[in-house]
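A single protein chain has been omitted from the complex, and every remaining protein chain is retained in its original position.
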Amino acid sequence: MLHALLIINKAGGLIYNRDFTDGLAKLTSNEYLVMAGTFHGVHAITSRISPVPGSSGMELLETDTFKIFCFQTLTGVKFLLITDPSQPNADVTTRKVYELYADFVMKNPFYNPEMPIRIDLFDSNVQKLVRQTNAAG
Amino acid sequence: MSFPAYHATVPVQSSPLQSVSRASSHGRRPPILERNLVKGRSNEVSLSAYAFLFCEMLSYATKKSSGIQDMEKKLSDFGYRVGIRSLELLVFRDRPNRRDTRLLNTLSFIHTNVWKTLFGRAADSLEKGTDNEDEYMISDNEPNVTKFIAVPKDMNQLSCGAFIGGIVEAVLYGCGFPAKVSAHSTGSDQFPLRTTILMKFDKSVLLREKGFEPR
Partner (left out) sequence: MTIHNLYIFDRHCHCISFTSWTRPAPPKQDGQADTAQQSMQATGATGMSLEEEAKLVYGVVFSLRNLVSKLAAKPGSDGFISYRTSTYKLHYFETPSGLKFVMNTDPHAESMREALRTIYAQIYVEYVTKNPLMHQLATSGVHPVQNDLFRGNLQRYVRTLPGFE
């Protein structure tokens, strides 16, 4: 079950967030912004405190009530997918979201890079992907 | 050019540096002007590359225009330049030494041949306008040109299909069927990007058409 999707730009700003279920606490948009900033910072530190050299940033965070999959692209955009703890491999889904992002956000002439994403076509395609994934799981 | 399936990879014309290394292993591809005019699969252009180019065309048009109508006019002009040139190529490739004089044949030529060459598949429908004798419509359920474009709410009159409209207008003009062409977004729930190209033909075309009918 996918609970929510967040997209964080390379400067740590939240540019997209959607809840798909009621599985998480309801946060205000301001709280989400703060959370994205925190996550961005923590993500950078996690690659520095590795006991083994050459670590990536955080890829999967587990808690007893949910999991956060984080996929960072080479350009520094982070896709955060918050799922049920039992969700098997949502990293595949994060790649699919990236594909949708490349298609419907970056190829949209009315979108300004690094700005919040308000694009119906992207929304509807994300919804479709989430419905498919949630129905299959 | 034509737009094949989603995300097809393309042998893009390589930079000099790459072509040197490629030439040693695979042999050099001839430059575009030296290639055969007859269509082959290798003449396809990546949809993504095209989409980014169209993005820039749109933002250029936005910057240079005063309003939505003006912008559609610009897009249509861009399309006109594409249309008039691709007609030349198409006639050479698909129907050497033939010239259609009938309206319906020309329309189906656009609906099928032009669409296939430019977009990789035929358009979805070709209809005659119900209200007016001189109106015809070609609809595409998901035009490649606007596949990734969501028009923001404050510009919702804008139809980016104006570019296709311009192409159609040029082809019709080139074939000797002058018409006023406009593009309209006719999205439904099933096909949110559906675009209809409305063609309103010149009186002379209809008169000539009448003349062809058996007395």
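Order of writing sets the labels: A and B. Residues in every chain begin at 1.
To be clear about the criterion, contacts are C-beta pairs under 8 Å (C-beta built on N, C-alpha and C of every residue); 3 or more make two chains touch, one makes a residue touch a chain.
The structure presented is a predicted model; accordingly, all values stated were derived computationally and were not measured.
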item: Which displayed chains the unshown chain touches; value: A
item: Contact footprint on chain A, counting only the chain that is left out; value: 22-25, 27, 31, 35, 38-39, 41-42, 45-66, 82
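The definition used in the following text is that only the chains that are shown with their structure count from here on.
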item: Chain A residues touching chain B - in the complex, by the definition given at the top; value: 102-104, 107-110, 118-122, 124
item: Of all residues in chain B, those that touch chain A in their complex; value: 48, 51-52, 54-56, 58-59, 62, 147-152, 155, 192-193
